[in-house]
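Structure first, commentary second.
Removed from the display is one protein chain of the complex; every other protein chain stays in position.
Chain lettering (A, B and C) follows the sequence in which the chains are written, and residue indices restart at 1 in each chain.
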Amino acid sequence: MPKTRLETFSDGVLAIIIITIMVLELKVPHGEGLDALRPLLPVFFTYVLSFVYIGIYWNNHHHMMHVVTRVTGGVLWANLNLLFWLSLFPFVTGWMGENHFARLPTALYGCVLLMAAISYTMLTVAIVNEEGRESVLARAIGSDLKGKLSIVAYAVAILLCFVSHWIAAAIYILVALAWLVPDRRIERMLTPPA
Amino acid sequence: MPKTRLETFSDGVLAIIIITIMVLELKVPHGEGLDALRPLLPVFFTYVLSFVYIGIYWNNHHHMMHVVTRVTGGVLWANLNLLFWLSLFPFVTGWMGENHFARLPTALYGCVLLMAAISYTMLTVAIVNEEGRESVLARAIGSDLKGKLSIVAYAVAILLCFVSHWIAAAIYILVALAWLVPDRRIERMLTPPA
Amino acid sequence: MPKTRLETFSDGVLAIIIITIMVLELKVPHGEGLDALRPLLPVFFTYVLSFVYIGIYWNNHHHMMHVVTRVTGGVLWANLNLLFWLSLFPFVTGWMGENHFARLPTALYGCVLLMAAISYTMLTVAIVNEEGRESVLARAIGSDLKGKLSIVAYAVAILLCFVSHWIAAAIYILVALAWLVPDRRIERMLTPPA
Partner (left out) sequence: MPKTRLETFSDGVLAIIIITIMVLELKVPHGEGLDALRPLLPVFFTYVLSFVYIGIYWNNHHHMMHVVTRVTGGVLWANLNLLFWLSLFPFVTGWMGENHFARLPTALYGCVLLMAAISYTMLTVAIVNEEGRESVLARAIGSDLKGKLSIVAYAVAILLCFVSHWIAAAIYILVALAWLVPDRRIERMLTPPA
């Protein structure tokens, strides 16, 4: 089975998630002055954070799918499972933004980050099972240390929410920054050594 | 006529349906505590159910279209008819979720499931008419027992709503679980026997 | 320039228009009984009408683009112009549905139908100018009597709104039915005569 539709469908869902977050978050204020804009600042910041996260997932998904040669029913469902958790981003982003990073909303945001990261790992495993241990993808991913460390970081951040939710928010930002660097592992595998 | 645009358009509509359900259903609560989240639990459950159903339709549509070689005007309209009924999912999911599986909303949810299932069968028939009785698709689908049983199950569930809407909800879940198993019939036809 | 992106972009816009109409129109009612559903009936009917119209445009767009060999900047803008008028469907459908086919909303609905039909004709002209008078498309479209009659019908319906808006609504339905028959002209041109 070809992978085109899996890509189109994922692109569609991710594109809509981004704009949905924006619409749910950044409600057009009624005043026309700076005062009307100021309460939107923390909300704008959470939008940027979620935009970057969805961007990271799209980017890595794009890189990974590039080296996939075929998809099976199992891979389709692993992908739908990932999209399910990503589809909760608008809800948790809105809740966290509206409550200015309160404890529970910040923890729930972390839970969705955690579940999305686990789902992405499951998708990787499902694909590697199809492609084989010796495939380009399997060698490019290797031990996937970055992915495993992110999962640990999210879990730690959720627990720390009940100590200080600012530390949790800082962890979410740091992990995002660590992933902003595009995943060169796959690009490197595709380039023949000099 | 090629099938690319039928696939792109269907992918777009299905992707938007999923996020629309999420947005209509899971409204960001105003409180920041667990109390604010608790009333959303049944709503979250109906979202999961509808997400799985849309996922099943996308998955089976993907499998079926894979073996289609050409589309005609009749197939395009049969597909639009299916998308019409699926486009009502956000409405009936929202109504059922907001009324905690009340009798009439649960029955209406079943009606949309029933009409979508009938439309999918009509799409299959329209395609088989084009492809011919001896085509890969025709042989892969065979008597389509699973599809026919689902239609019967939805009809029974709608009637049972007025006895106990919990039985109806249970039937919706059971049928979804039965379809979660990917439709291996088409995959099997494409794999040469050992 | 290839035509892929023009198709993807148009598919995306049309898919979102359909679901937007549904969401704007069919607001989830608060009651759980039949009484809550009844006021939605005229709204549901306008949704069906607009769904069919968007389906017709998608279908004909799909047929026309199939025989297009290249697109230029002029064609891209003619297409964007068509999408602009179609993007007003959710607004006019919502206004007409909420006011139960009142005079002015029904006339405005007709104006958008009229502008969309004129824009579609302009797109056809722009493409035929590129493809040449002897192209498959030019011969398939011929004098485009159906398109021209539709434009006249919409104009008449707008004027008749101020006599009886029910006649206008009837004209919108009749024109839609006339187009529901897929545009076999292009399919016929592609099939070699027996």
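Things worth noting here:
Keep in mind that, in the parts below, contacts are C-beta pairs under 8 Å (C-beta built on N, C-alpha and C of every residue); 3 or more make two chains touch, one makes a residue touch a chain.
Computed from a predicted structure; not experimentally measured.
Contact residues of chain C toward the unshown chain are 1-2, 4-6, 8-9, 12-13, 16-17, 20, 24, 72-74, 76-77, 80, 83-84, 87-88, 90-91, 94-95, 98-99, 102-105, 108. Touching residues on chain A toward the chain that is not drawn are 7-8, 11-12, 14-16, 18-19, 22-23, 26, 28-30, 32-34, 37, 48, 51, 55, 58-59, 62-63, 65-66, 180, 182-184, 187, 190.
Just so it is clear, only the chains that are shown with their structure count from here on.
The angle of the rotation superposing chain B on chain C, based on CA atoms and rounded to the nearest 5, is 90 degrees. As a whole-number value, the distance joining the C-alpha centres of chain B and chain C reads 26 Å. The set of chain A residues that touch two or more partner chains comprises 12.
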